[in-house]
Every structure is written in C-alpha cells, then in structure tokens.
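A single protein chain has been omitted from the complex, and every remaining protein chain is retained in its original position.
And now, chain A:
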C-alpha cells in the first residue's frame, strides 16, 4: 500500500521505465517493505544505469522519510558513495548519516572516500566531505575526525572553517573525552575574523565549553563589531553568549540600592542627579566602554526581520542596559506581535514578565494587547495577564471598560480568566476596589454558571481583604445561593457566611437550615464548608443553631468520605464541651474565628524573572537541561585590560583616496567638548558607513577571493582603543556646557577616532552668520589626532546630495599626535533638516560623515519690536500657525529659565514685551530668510501654550516638537 503510493509518485518523476514496471509489480504484490521490495531496490542499486540507481535511492529516501527501516540495503547503498552523479551522491550521504550508527563496520568502507575529498582543491567539496564525515556517528573514527577538524580549522576557505566549527559539536557529542583538544580548536577558530565562522564557532563554544569565559576576552570587541554582518542565526547565539559574558565582566549599570521597581524610578533619577553634584565623594558609576560597545552594536539588530534576533537583543537590553535605556526595545517587541501565533505566544510571555517590573515600558502600547475574538485562548489569557500588569490609577477605567467586553465573551474559560483579572486589579488599585466589587456583584446574576462561580470566588477573596461594610453583598450572595450549582462557588459563599456570620445574624442560621436539608446531596467541598459554617454558628449563636449543628455533625459522622468524617469528629470534639475534651475546647472560638490574612492575588509571571528572558526555561517556567544560569553582576569589575588586543596595522589598499589638498590654515583650540548620546549615534553611523562601504567594495570584486574579502570586512574593525579610550566621555556626569552670549552651545560628534583611524572630529554651531555666504549655516569642526602618528592632508571630499552647497574649510596639512585644530565651514541646508553627508579625508583614508542639524540651528535671531512682532504674526495666521499646549516641567516656569531653554533649543532672539506671562522670540531661517515667530504664553499653574508662526510649515512642526521637549522635560 505504502510502496504503491511512492511508486505512483515516482513513476511520473523518475526515469527508469522498464525496471520500474517490474518493481511496481514486485512491491505491489507484497504489502509493506517486504524482503522482495528490498531485493528489487538492491538490484536497481547494483545496475549499471545511473538513472535506475537514482530512482532506487529516491525511493529509499521516501522510506526513511516515513520512518520505515531501510537498513538492510546498507551494503548496496554504500557502494555508490563515490558516484559521480551529484544528486545520487547527496542522497547516499543522507542515507549513510542516517544508518551509519547501526552498521558501523560497513560504514567504515566509505571513510576513505571522504578522506580523499578532504584534500580536494574545491572548497565546497572539502566542506561537504567534512560535514558528512563528522556526521557519521561511529566511535572508531574519532581520531580521523579529530585530525580532519584540526586541519580544516586552518583551511584557507572560511566556509570550510565554518563547517569545522559545526563538526566540533558533532564530535563532542560522540566522544566527550575529546573536550580538551576541541577547546584548542575552538580557541583558534574564535580568533577567526570571518563573519561566516563567528556564529558557528560561538555555537560550538556554547555546547562544548560555555564556562571557559576566558577564551572570549580577546575576541570580545571583534565579536561585537562583526555582529551586524553575521548571518541571523549566528547573531542569536552570539548575543545570548555575550549577555552571559557581560554579566560576569562588567559592573551593574543599575544604581545601587535601587530595585527594578517602576515606582522607584523617580527616586532613581533624583539620586542620580545628586550623585552628579557630589561625585567626588561617592564613586560614580562609569560604564565600561566595552559594555557600551555591546549595547551600541546590538541596537540596530532590533530592526531585524528575524524574530529570534529581535528577542535576543531585547533580552540583552533587559539584562544589561541601564534602566532608562531598556525601553528602546519596546517598540520592536510590540512589532513582533503581528507575527505568527507561536511567535506571539513566546513574545507575550516575555512581555508579561517584563511588564511586572516595568509597567512604564509597555503602557503606551497598552492597546496592542487588546484581545480580539479571533485570538486563540492561550494568546487571550496572556494578553489579559499583561493588561492586568499594566493597570494603574490612570488607566484602570479604560482597562475595566475593556474587561467588561471580555466578560461577555463566548469563550467561557476566557471570561472566567477575565473575572480573576478584575479581582487582581481591584486588590492592586484601592481606588477601584468598590467599583470592581459592584461590577462583580452584577455578574452574579449572569446566566452563565462558570461566570457566576468565578465571580463568587473572586468576590470572596476581595471581601476578605476588606470585610468592613459589605454585609449587603454577603446577603445578596446568600439570596443567590439557591440558583448557584457550581460546587466551588457554593462552598465559597458558605465560607463567607460562616466567616462573617456576625454581620448577617439573621440570614446565617437560615442558610444553615437549608443546608442541613440538602447535606447528603452536596459535593464534598460544599459538605466541608457546611460543617465549618455549623461550627462557627454554634460558637456565635448556639441558641438558634445547636440542634441544627448536631444534626449536621451526625450526618457527617456517617458520610462516605473520610475527610468529612474526620472533620466532623474534629469539630465535634472542639466545640461540644464534654468532660473528655480538655483544654482545647476553651480555645475553639479563637481557633475557628481567628482573623485570617487576605489572600494575595498576584501574577503567574511573578517569579519568572529568575530565568533569562527569551530562553526555553523562561517559556516553560522550569529549568531546561543545559540552561546556563545568568550570573549576578560582579561587585568589582574584573581587569578590563584582558580584552585589549594588539593593534594591527591597517591595510589601506582598498580605500581609494579622493580629494585635493590645499594649503593649510590652522588654528589651535583649547576647547574641549564632551560627547553626549547623540554624538555617539553620529559616530555609529560613521563607523557603519565605512564598514558597509568595505562590504560593497569586496562584494563587487569577485567572490572567489573570499579570504581576502573577509579580511577587508574585518579590517576597519581591527583597530582597538587603549583602555583610556574616548568612550568614557559618554558618561553623563561629565556633560559640560559652554555658555555663549547666544545661549548654550552643544557639540556633536562627527567622527569617532575608532572609526576614523585616529582622527576624531566634533562639530558645533557657533550660531553666527557665515561670512562667506549668508545663506549658509556656520559650523566649527574640531579635529583631533588621537593616534600616535601625525595625520596629513585633512580635507573635505565628496558630498551628497549633489545639490548640497557647502563652503569647504581649508585643508589641514599636518596634525601632530594629540593635537587638535578647529576649522570652520558653511553648509547651506536649504532650511531642511536633511542630513548633509560628506567625506572627511586624510592623505591615506576617507571617512563618510554626516551632519543632521537640529531645526533650531537653521535659524538666526531677528530683532523685532513688539509692534512689529504682532504685525508679522498677523500675517502668518491660519495654515502658517501651529500651536500646542504643554505642562512645563518644574523649574521652567520662571522667565529667565524659560528664556534660556528656548534659546538653547533654537537660535532665536527675544522680543521685549510688556507682559510677564507672554514670551516672544523671533528669528529668520538662514537659507531663505523666512520669518519664524515663537510665542510662549503661560497659563495657570504650569500650563503653557506654544505658538509658532512661519510659512515654513515643516519647520514649524519640528520646532514645536523640539520646544515642547525642551520645556516639558527636565
């Protein structure tokens, strides 16, 4: 039957006419994979016709795919291992790898073929031979494999080296005794600079010796730098390995004594700024430059199409980044929710864990977690979990409104989960407890039983937390009691009545009376609660209930369930005084009616954060085999010089030098500028530009010269900084501002000395009209030589877009080591914030850099009188006016501060006005001279309205945004 179907499918594919016919007959008569079928296949394999052999192999693969045993054919198949036909050969390989373990002796016959192929001049043949050889799980050939791996690890071709990295894992699983030798190979391959190898060797490292962190030190910076260019699967592995590495090597970026807790974030910033002030006393936290390097180089990968890569970066940021940087990953994680169901499931699990600790991260995206009726149940419950975690005073009403829709869902399991979620919201946020409780009481009249039952259970828990004035609700529930049939709900109501029987003194005995009647037909948990209720009532109201209690205890005594019999006996001894029951019955009241602590309603994801995010263990909430614990931050950072690598002389052949040299006019500058985060971004762009251009150049050259191309890729990255390198400047406490008459000036990084081969450049806007061309914005660039050789012929190269006009600075002929020089240039940005890209060239190299001006820098102050201002403003109404209302940050309300903030953001001149509450600023755009008018009008409290009038509407909206940020934020 089975064979028939395969035959049918291959008849139209395959090529062997006559023989196939014969075989079809042969196999169809014998059902299954009988001996005759094998005989027939064997004949085909031994025939001289290639097509017959191929046909036979195809059918054998079909058998393997179905899980049938085809091991009898081993000898016949192995003979074809050296066949010339590539497809046949490949199929034989598949077969060989599958059955070699079972037929070890025969498998050895094929080994010599592979050994020969390992010496083939074609790299792909060498690689494939190694691949198959290492996949044959026969212990006898371990030495041969070891030798082959060692040889291939120093192969010319990176592809073969990659294959050898894969082979390491295979050999390790076959014979763990080889560990030490294999570690040597891994160590060697870790030094490899090819992006092809990086992912595979780190995978081998993780499998064979994840504890040998010391092997990573020297390769750390290289891996960070190569990361973007590694194939996506390798990226995942490298990122998770580097996460572990970083946790052992760097000190915690999270402030001491400040937990992850969202509520403490305010305190966190306060303490931070305090520390800034007196940093001489307390030792401030300095992020290791290598730590920063990792964070910076992984960030672009958030844009990967591969969901696993995005998740890997997200968990890296979660575990390694300073608290305020973690939210960089939010948007990308939310994006993943559009992906397949399974991806959603895993991502939502991780978000659920994150959202417990950091509400703020996902709160703006709350609506992305709204449930759709078409979602599968497990996705729905996860979304519900997250929404509950995100609930706070501000958004609870929205969330509850949403929950109301869910409660009515046709998916009753989900509706029940929603009720529990409401209960959790009610306990966490005291403002809404009453609202929730009322809502839940309304649900008690729901027609669906599961909904009612779940509500009862949740109400019970809620009432326990604040039992004061809820006797009405208890009465209501007692009334509903007859209609409710779900055991758990009935038991809950009985417990409630018993516990608070003194608040409902009239109803409780009546309920007990009814229960006495139906005792025998109740479920066990209900019976237990009836006994409890009886006992409690007996203690508080024995006059009315004595007889009833005795009756119930008697019924319980003969119950079929031993738990109930036990409980009955216990209760009887406890509450009914007789001579035998001694001391205990005195305390019966205190035992049974002791105040009970309210249950805690908390998330199921509460303690999942003990596992590294994104791992299998986290997903399952149990430790998977092979899970590597993430270590705590070390108190003191280990020696960071272990990561230093000797600098390799840069090879410059592939970088064409463009540009002309001009006589130099240099001016020394004492100015020092400190980078901020924005400057760093510019630097990253720069470095990537150079590395991508190297990619391009090597890709356009033929790919056969792969070894040289790999060198080209890694070359610009081989430069490593000394330990005192400039990353330090990224520390916010060292941010300094030079105040000029026009307002504070910020300097930005143009080229980092790491990517500039020692040349570093920073620029700032002096905010003065450019002398040579009034339509240009003036820029001052400070060039510094951070290398130990003099740099020669620094000048501007090509620029883009081509329409851009700029005034070049005069070339700097020679810049001594550690010296710096400031030059000025002008760029006509044409009143847009589009970046100006140009090349900064030295005699040997050129670096692409780009300047994107803030909109405020494209202006020059204009002096207007108040009357002029109002007149001009009158002309720029309607479409030319944009405005927004903001709440100003504390401390920005005073006029002087406000003035300073506005003018530091935009190069505007103040218009003197009579009003105290209205501030006016005027400026003209540099390029076209269009008027830009800004009005800040203070309202009551800290509210203010910002109005921008200009006919450059794009500029207006951008300026408005910047101003809002400047005034609203601290």
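Descriptive notes on the structure:
Here is the rule we go by: a contact is a pair of C-beta atoms (placed from the backbone, for glycine too) under 8 Å apart; a residue touches a chain by one contact, two chains touch by 3 or more; residues count from 1.
Going forward, contacts and distances are computed from a predicted model.
Per its UniProt record, the hidden chain corresponds to "AP-3 complex subunit mu-2" from the list "AP-3 complex subunit mu-2", "Histidine-containing phosphotransfer protein", "Septin" or "Sorting nexin-5-like". Listed residues A:47, A:248 or A:306: the one in touch with the omitted chain is A:306. Touch with the chain omitted from the figure is made, among A:47, A:252 or A:368, by A:368. Here the missing chain is touched by one residue of A:79, A:137, A:807 or A:900, and it is A:137.
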